[in-house]
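With one protein chain held back, the other chains of the complex are shown just where they sit.
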Amino acid sequence: MSAHTTDNGYKEMARLAIEKHGTSPDALIPILLEVNQEYGYIPVKALTEIKKHLNAPVGDRLIQEGHLFSLASFYHMLSLKARGRHIVLFCESAPCHVTGGRAVWQALQEQLSLSAGETSPDGKWSLVTTSCLGACGVGPVVVIDEDMYGNVTPERLPEILSRYE
Amino acid sequence: MMEVKVINKRALVLVSDDSESRRLGSQELLQALRTEIDRCGLANEVDLNTIVDVGAKNLLPLVIIYPEAVVYGPVHPADAGRIVKEHLSQGRVIEEMIVPKHQLTGRIAWLAARSGALPAAQRIVLERAGRIDPESIEDYIIYDGYQALTKALTQMTPAQVIEELTISGLQGRGGAGFPTGKKWEIVASTSGSKKYVICNADESEPGTYKDRVILESDPHSIVEAMALAAYAIGADEGFIYIRGEYQLAQQRFQKAIEQAQALGLLGEHILGTDFSFHLHIHSGAGAYVCGEETALIESIEGKRGEPRSRPPYPTTHGLWGCPTLVNNVETLANVPPILRRSGEWYKKFGTPSSPGTKVYTIFGNVNLTGVFEVPMGITLREAISIYAKGMKNGAAFKLAQTGGSSGSLIPASLQDTPLDFAATRKAGVSLGSGALLIADENTCVVDLVKVLLNFFRFESCGKCTPCRIGTQRSYEILTRITQGQAELDALDELLKLADQMVRLSNCGLGQTAAVPIRDMLKHFRTEVEAHIQLGVCPTGVCPMRVEAPAAEEMQPLASA
Partner (left out) sequence: MITLKIDGKTVEVPENTTVLRAAEAAGITIPTLCDHPDLTPYGGCRLCVVEVKGYRLPMASCALPVSQDMEVITENPALAEARRGILELLLSDYYDQGYEDGLGGSNELLHWAEHYHIDLEQAMAKQPRYRVDSDPNPFVWVDMNKCILCTRCIRACADVQGRFVWSLAARGAHTQVVAGAGTTMLDARCESCGACVAYCPTGALNNKMSLHLGAADRKVTTTCTYCGVGCQLELNVKDDKVIRVTSNSDAAVNGMRLCVKGRYGYDFIHHPDRLTQPQVRKYLLDGTPRPPGRGEWVTVDWDTALDLTAAKLSACRDIYGSNSLGILCSAKCLNEENYLFNKFARQVIGTNNIDHCARL
């Protein structure tokens, strides 16, 4: 995460994202994905900067923060809340569920002392549920940051979690 | 150390075992087969099971052997030795014992139409998967790549391309099974100066990852197919909408586009002809509903993925209002092989009503999970026994769910139904995307359906009332059942909600959200009623008490 969380940082981020993806309507979601990736979430101030940079009607409509906010809250890969240093994704779809996901989910919540969607007070963990990640062959699946763990059991969790600082 | 038992099931033997068969000695036959299989040391390789209601009284007891789908009958216990030795050990079909195809009736009549060759020889979609370097266009070209495009651009008119697809009988592999040739024809015949081709790679059905495998292992096949589609319908621009989580697939596809452009297989004047085609990747951002084609189009247009009202359909009013062809990845992957060879060639695979092969993903409580490609029309039992190498820990099969969350629940009684579009439709089952979730006897159907509805209430776009509120109410009722808090009339309420979702929803999401509820009450009503009337979850999965507050608090997003 290289972008700065200052007014100028947001401005620069918005400028770069728009430069890369353009200003046509189909660029909106890619722009938001870019910002999300940079900050780990989408700060509302960044939405304002994107709006200012677009500054002209996109397609047949003028883009307001509200539209960007609406998009960001619709798509699951985009977050409007600041998240922890490590994001723990737990797949709660049926394939993982029938292969023991239920027990893993309970253990995960207990060991992190978090419920779905929460971030730990020290900013280390965010626990997020997700739909299928396409790794059903090795369910239950837990993804931490970029690392995917398959065939997870409650017993394996402490060791997996201990790998993260 | 746990003892590792090698399980390598490669054949499935079914013996008819209804009362008529028993009168004629099916039990003795079963015993004899089991003894012979054990004696030849094939217990780990052959699954032996029974089947009822096969009709054809004069052929009883009969024996069906998969994957060849051969039917022998009538079979006497004395024949057991020969069947095991010749067929199962030596791999020779015993021609003189085979029931002639025209004598197959009733539930097994479809076997007459099945082409029974071995799966390894029948890969079409995954032909190159694992054999080529997916990041090398040279590898693709060596393995017949871009031949179909060259042939089409230099020797065929767009109409001929569509004609060949129509002959092949290819049907959409995204779940609905719409004839692909017909879809192309509609877009081709719609007038419009600008048309688009879209490849739907927003594979989000839980348990489905066949498209990811195709894109990661053979991206050029989709580039080629999209160019062919564009040529056939008269488009010059295309999008592939790849699920946001599929980073590797996106990277490989991007590389494939660049390589194809560098060789003049994409871009202006492809292969020196007048045909131009530009291809872009659009990344999804995490929304199951965007697998619905109009939601996908809205999403490309930079909006929330809310499905449009239809008609008009995308074939006439699609991306930016232009005629648009939307095809699934697997569907497109079938196109180059069909055009390279012929539609007639393709028709030889699968069943007459559903030609070709199907790529399945199989997972759940089975020994081997993964992807496999077989001709259309294998049965569920076959998939479990042969491809998934049987149930894990020897547990009994309870139910399967086809096609991810939106598929049907298939009880054990339907596991001999062939998986093709026509037969599944007839059995009231949806084949869906080809995901096979196999659940064993330890699975509680109420708990499973609750998980599915939880999925739908989060993935519903929220636009239409039946889906947005119907999925939520259904989830609440199911939760109450698992908590032992429901009365019997809750089931009527569930059915009513299911009916509203099916009849009144704007798109397939709401319509299919009702399917698991209906299937649960159709096939597993006793189990559901046990929760309510006896206060017991037969599998011991459900808590049967209130653990947490049922209704969750919802706060306004507004900071004010």
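Letters A and B name the chains as they come in the text, with residue numbers starting at 1 for each one.
Basically, a residue touches a chain if its C-beta (ideal position, glycine included) is under 8 Å from a C-beta of that chain, and two chains touch if they have at least 3 such contacts.
Since we're looking at a predicted model, the values are computed, not measured.
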item: Which residue of B:411, B:462, B:484 or B:538 touches the chain not shown here; value: B:462
item: Residue in contact with the excluded chain [from B:101, B:503, B:525 or B:545]; value: B:503
item: From A:16, A:80 or A:161, residue that would touch the chain that is not displayed; value: A:80
item: Where the missing chain touches subunit B, by residue; value: 287, 289, 304, 309, 311-312, 456-466, 468-473, 496, 499-500, 502-506, 551, 553-560
item: Absent-chain interface as seen on subunit A, which is shown; value: 44, 47-48, 61-62, 64-70, 73-74, 80
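The criterion applied here is as follows: only the chains that are shown with their structure count from here on.
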item: Inter-chain centre distance, subunit A versus subunit B - centres from mean C-alpha coordinates, in Å; value: 29
item: Touching residues (chain side subunit A, partner subunit B) in the complex; value: 24-30, 32-33, 58-59, 70-71, 73-78, 92-95, 97-99, 102, 130-139
item: Sites on subunit B touched by subunit A in the complex; value: 203-209, 212, 243-246, 282-288, 299-305, 361, 363-365, 369-371, 401, 404-405, 435, 437, 439, 443, 447-448, 451-452, 454-455, 458-459, 461, 541, 557
